[in-house]
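Only one protein chain is missing from this complex, and each of the others stays in its spot.
Chain nomenclature is as follows: A and B, assigned in order of appearance, with residue numbering initiated at 1 for each chain independently.
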Amino acid sequence: MTIDPVRGASRPRSFLGRLLAGDQVARAITATFAGGILLLTGLLVFELFQSSALTRDKFGWAFLFTRIWDPVAGQFGALPFLYGTLATSALALAMAVPLGLGAAIFLAELAPPRISDALTFVIELLAAVPSVIYGLLGVFVLVPIMRALGAPYGVGVLTAAVVLAVMILPFIVSISREALLSVPREQREAALALGATRWESTWQVVVPFARLGIVGSVFLALARALGETMAVTMVIGNDPRIHASILAPGYSIAAVIANEFTEATSDLHLSGLIELGLVLFFLTVLLNGVARLLILSTTRRGTQHP
Amino acid sequence: MIWRKLVNWIMFALTGLCALATVSVLFFILGYLLWYGSRSLSWSFLTHLPTPAGEAGGGMANAILGTGKLLLLTTLMGVPAGFLAGVYLSEFGRGSFPAVVRYTADLLNGVPSIVIGIFAYAIVVKPMRHFSALAGAVALSIMVIPITMRTTEQFLRAVPQTLREGALALGASQWKTVASVVIPAGFRGVLTGTILGVARVAGETAPLLFTSFSNQYWSSGWNQPTASLPVMIFNYAISPYDDWHRQAWAAGLVLLALMLTANVAARLVLSPKVNQNA
Partner (left out) sequence: MPDKLRVSHLNFHYGDNHVLHDVSLAIPPRQVTALIGPSGCGKSTFLRTLNRMHETVRNAHAVGELLLDGEDMLAMDVVSLRRRVGMVFQKSNPFPKSIFDNVAYGLRVNGWRRHHSLAESVERSLRRAALWDEVKDQLHDSAYALSGGQQQRLCIARALAVDPEVLLLDEPCSALDPIATAKIEELMFTLKDTCTLLIVTHNMQQAARVAEHTGFFLLGKLIEFDRTEVIFKRPARRETEDYITGRFG
């Protein structure tokens, strides 16, 4: 006793048509959304260019090298913000990399797997803390501490760097740990078999083997630091000038956009801010691209050696 | 020899300290927020509208609701778009188009949120000539799309090929296989990743600064400037008023509690059976 009267000869053409159409439709719909992402990104770049046309036409490349940011006088230059952004990020890296790499080494080499997983879980939660909350703690906890330690204003480039360092720490730890864990056992074992201590095998063999992934994590952390807005805005001091001392206040690209965008006094002002956004966009895209290449190459490596 | 052993112990002890320091940061953050935040958390905080500085009894009810509205709209707009794109990449992709899409999504993911805010301003706020919840949600959606896409692709790909073959061998068409076998099989992972993604954008402040802006009162519909928790925290924290500072702590506590709950819940509850790794 059959249950389906369709058993037997091949189905008629119309059903075949309907069936194929179902697959085609599904592919078309999903492909449209996938393509939409390309459109969105293209539109973003286009808008950034379009809306910064005024200052790009007026100042050209000199925009990047001018120190003056004076909305009232109509003079716009990106240098103070480039300095602020890069200085805070570089300082943040200088603090976060040794700390983060140390933690990663501990988690990958020394800690038993379950403790390592548990601690990594906690550290990755740090990445989930919103920027504005880091800013909150920065303003009410860190700034008084900095003032007590000798910074005249409390806010400034160094303060911002400290907050940034804490914010990028989880990325460095997490990705470096992955890179270290992906180093094949044979490498460690070879070193130990030759009589090296655990630290020596770790530092002289494992870490160098994972160096591309570690460097990748640094680039990624740098890219995030450059784009960090809220926490930096709240503790950097908002001074669009370049000072020699890192204890002095400064300004970052993201911070000035956040502060001045809604109060831009002229179209030129707005254009200048958007051009700053364009600069930031390119910087982060470049760094992220490099980071991805580096991290990808370590996870692929495994058994080979460059 | 002894020297080398000493170095061994010292260096590993140092790395242990690094790990400890990193972990303790989280506990510091939690500690401060709990201490200062809980002192200022009150029923009036949760249910009242903001009052002018200095007046007691003000709250952030509108900001809490505003964040909820923004997240709802973001989920409605961004999550399906990212999900379908991810389905395409995992199940239907052919040729080099998927690779280009993936690369572009990663690019979009890495764009600083303030730049996304500028973009949303240009395409929504400028034409509309005013701030709105819609604009804020557009900004957040743009951020949520690449995350959702990535996580959908990752977890659908992880569904074993043999399940697809089982369905195809029974005469199911490709799209039916995807809809009735692959997606249900990968659902848990996709849901976890999506929750984490939405949670991440829930805490974003920068893209809201000039899209949904802020509001002293309730905002109705999607067309008005809307208060949100992160923006309120920012505005109150940099203000000169003590009362507002206290409220900023309370708001910070609420926001952090939401974020951490979402993260821990998503990772622990949903993913024991799922291998999570970007």
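What we mean here is this: a residue touches a chain if its C-beta (ideal position, glycine included) is under 8 Å from a C-beta of that chain, and two chains touch if they have at least 3 such contacts.
What you see is a predicted model; the values in this text were computed from it and never measured.
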Query = Considering the whole complex, which of B:61, B:100 or B:185 touches the chain not shown?
reply = B:185
Task = Would you mind spotting which of B:172, B:191 or B:265 touches the chain that isn't drawn?
result = B:172
Task = Tell me where the left-out chain touches chain B, residue by residue.
result = 160, 162-173, 176, 180-181, 184-185
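We take it that only the chains that are shown with their structure count from here on.
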Contact footprint of chain B on chain A as seen in their complex = 19, 22-23, 25-27, 29-31, 33-38, 40-41, 43-44, 47-48, 50-51, 98-103, 105-107, 109-111, 119, 121-123, 125-126, 128-137, 139-141, 166, 169-170, 173, 178, 197-200, 203, 223, 226-230, 233-234, 254, 257-258, 261-262, 273-274, 277, 280-281, 284-285, 288-289, 292
Ask   = Mind pulling up the chain B residues that touch chain A in the complex?
value = 4-5, 7-8, 11-12, 14-19, 21-23, 25-26, 29, 32-33, 36, 81-82, 84-85, 87-89, 91-93, 97-98, 100-101, 104-108, 110-116, 118-119, 121-123, 142, 145-146, 149, 173-176, 178, 196, 199-200, 202-206, 209-210, 213, 230, 233-234, 237-238, 245, 248-249, 252, 255-256, 259-260, 263-264, 267, 277
